[in-house]
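Here the complex is missing a single protein chain, while all its other protein chains stay put.
The block that comes next holds chain A.
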Amino acid sequence: MTQVLFPDTLDQAVALLADHPEARPIAGGATLVAMRNAGLVDSSHLISLDRIAGLRGIERLADGRLRVGAMTRHADTAGSDLLTGSLMVVRKAAGMIANKVVRNMGTMGGSVANADPAADYLPALACADAVLSFLGPEGARDVPILDYVQDWYETALEPGEILTAITLPAPEAAASTYRKIARVSGDYATASCAMALTADGQGLRVAIGACGPGPIRDRDAEAALHGHLHDAGAVAEFAAALVALADPVDDVRGSAEYRLALIPRLITLVLAELNPVMEAA
C-alpha cells in the first residue's frame, strides 16, 4: 500500500524523504505513474512536490540567468518567451517531448531526475550549460549538467536529495535549436542533437542525446572547430570526435551502428538549419 504525501515546503519534503528512505519524490507523474501501473515501482510512500510553492515557472535572476523551477511543466517551458537566442534550444526540446497532453503533465525536474538517456532535456541542457540545484539533508548544492549523468540511469543526485531547480546562463545572442530522429511523432529520440551557433557565426556548442548514458559534448573539439564552420572537413572531424565518445545500445528504436551513423548527419543537418538563421539576424 503506497501512501501519497504532500509536503508544503522543500524542507518538509527532504525531512519526509529522510524519514522514509525507500520513498520516491514524484513530480508530474508522467513516467513514475506509468512505471507504477506496469508494476515496476512499489514504494511505501510517494512524496509529491505538487503543493510546494516556488517550484513552478521560469524566472529571470538579477544577473540575467534564468531559474527554471523543477516543477515547471514542458508546456510552460515550450511557450516561454524568456528562452531566446542560446536558450531557444531548451524551448525547442520542451516542445518536442511526447505530445501536447503529456506536456501538460511532465516537468523539467522530473525528466532530468529520471535521466532517461533518450529523453529530450539532457542534451538541450548540456548544450545550454545548465546547472542543477539539489537540496538534501546536508543542505543545498549545485552540479553542472555535464557532471550529472554518471552511468545508465545513474546520476549525481544522491538518495535523500531532491532536484529543486535548473539554472540556465543568461541568454546570448546566438541561434540554437534541437532536433531529434524518432520513429514516430512524440517518441523518445533514436538520436538527437542540441546545437547553439554563436552570434559571430564562428563557434558551436553541440550535445548529442540518446547515444550513451548521458549527453555527449566535447569542449576541446568545439574549440578546435571555432572559426572553421564552413570547412566541411573540419565539421566532419568534429562529428568524428563526438562519434568516438558515443556509447550507444541496440534497442527497439535503432541499432547502435545506426545511431553512430546518425550523429554526423544530425550535426550537418542542424548546422545547415542554424547558419541561415544567424546570417539573417
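What we mean here is this: a contact is a pair of C-beta atoms (placed from the backbone, for glycine too) under 8 Å apart; a residue touches a chain by one contact, two chains touch by 3 or more; residues count from 1.
The working rule: contacts and distances are computed from a predicted model.
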Response to the item:
Of the listed "Putative ABC transport system ATP-binding protein", "Galactose oxidase, central domain", "Carbon-monoxide dehydrogenase small subunit" or "Membrane-bound O-acyltransferase family protein", the name UniProt assigns to the chain that isn't shown is "Carbon-monoxide dehydrogenase small subunit"
Worksheet item: In the full complex, which of A:G57, A:G136, A:P169 or A:G186 touches the chain missing from this view?
Response: A:G186
Discussion item. Touching the hidden chain in the complete assembly: which of A:A30, A:L135 or A:A194 does that?
Written reply: A:A30
Fill in: Missing-chain contacts mapped onto chain A
1-4, 6, 26, 29-30, 33-34, 36-38, 46, 48, 50, 75, 98-102, 104-105, 185-186
